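Just below is one structure, and these are the notes that go with it.
Every protein chain but one is kept in place in this view of the complex.
Showing chain A:
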Amino acid sequence: MAVPALFRTGQSATRAHEEVGEPPIWLLLLLSPTDDAATDGDMSSGDSPPSNTSLYSEGEKVLAYHGPRIYEAKVQKVELRKKEFRYFLHYLGWNKNWDEWVSVDRLMKCTDENRLKQRALEKGYVEKSSKSGRSAQAKPKNLNDARVEKEDHKNNVVAAPKGKKRKNDSGTKDNQSVEKVIKIQIPSTLRKQLVDDWEFVTQQDKLVKLPRSPTVDDILTKYLEYRSKRDGTITDSLGEVLKGIRCYFDKALPVLLLYNKERDQYHKLVVDDVSPSTVYGAEHLLRLFVKLPELLAYVNIEDETQIRLHQKLLDFLKFLQKNQSTFFVSAYEGCKGTEGKGKSKND
């Protein structure tokens, strides 16, 4: 089970730590907020929290739940709303775009016991992620230039397994992912195309008839033409991106993009200096997009540039989608030479 992102999009942030996966019972018991009112002296008044006195005060450093983890935060503001205290938090070491209003049940005093809880969550989640916490990918990033590079937060950040895609939310805050991996959202009809592709090859023993027309090369060229007509100009930057895709495709095809059953076909057809982008077509190009985040993870790219890159890739996918019926084959060929005419899905 993949580790959830630091900030689970689309879900209520309160009590999110209970929604995430199945922490062991002992962890749940450890994590239930304890009333530490009596221990630290930072409270504004009294020991027990009467209904009209806040448990935490402005400027106080606290530990706060956010998603499945606990972070150090500072209370910026305290307000009483509808008989309930609300606290505006700034997470220490994080960009202020993460600042938010929370209710008291998200907060804990900065005691040793609570820090133990913080550690426990850290450990639990670091183990689950595909790499250990100190992966090179775990550097938190944000959109406002102020790179957060504090050591302790490097450890706290959950490194998403490479290549994991998530739905992109439209909210600006939700796009500030701490993952380094570019998320590429593949349109749903193309996702279905990939499932059909899987079905044909792995379940029905069929293959894409090669060489294809249009080839990957053709498609990339058509896209460039399409863009230049649409925009009246082509920028070099788009050109580089497309060259990059072709380059990845040629190198990655035999290594990452083939189902086992396709290897024979590959070895027969792609010999000597033949480049895969002149033989294969949209079906395999689409598979590249599944792997693209992984490949791009090896390149350090600035946030702003990542966003532009993502836009370009998305636009390209939309182009594929628009031309789905002409770019993709509707039927694959049976291994024994029987052509699958028309729809070959098992109905």
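Observations on the model:
Here is the rule we use: a contact is a pair of C-beta atoms (placed from the backbone, for glycine too) under 8 Å apart; a residue touches a chain by one contact, two chains touch by 3 or more; residues count from 1.
The definition used in the following text is that contacts and distances are computed from a predicted model.
Missing from the rendering is one chain, named in UniProt as "Chromatin modification-related protein EAF7" (options: "Chromatin modification-related protein EAF7", "Vacuolar protein sorting-associated protein 29", "Corticotropin-releasing factor-binding protein" or "Chloride channel protein"). Note on the undisplayed chain: of the listed residues A:207, A:224 or A:241, the one touching it is A:241. Contact with the chain that does not appear here is found for just one residue of A:78, A:120 or A:194, A:194. Think of the hidden chain as still there; on chain A it touches residues 163-165, 167, 188, 191, 194-195, 197-198, 235-237, 239-241, 243-244, 247-248, 251-252, 254-260, 287, 290-291, 294-296, 298-302, 304-305, 308-309.
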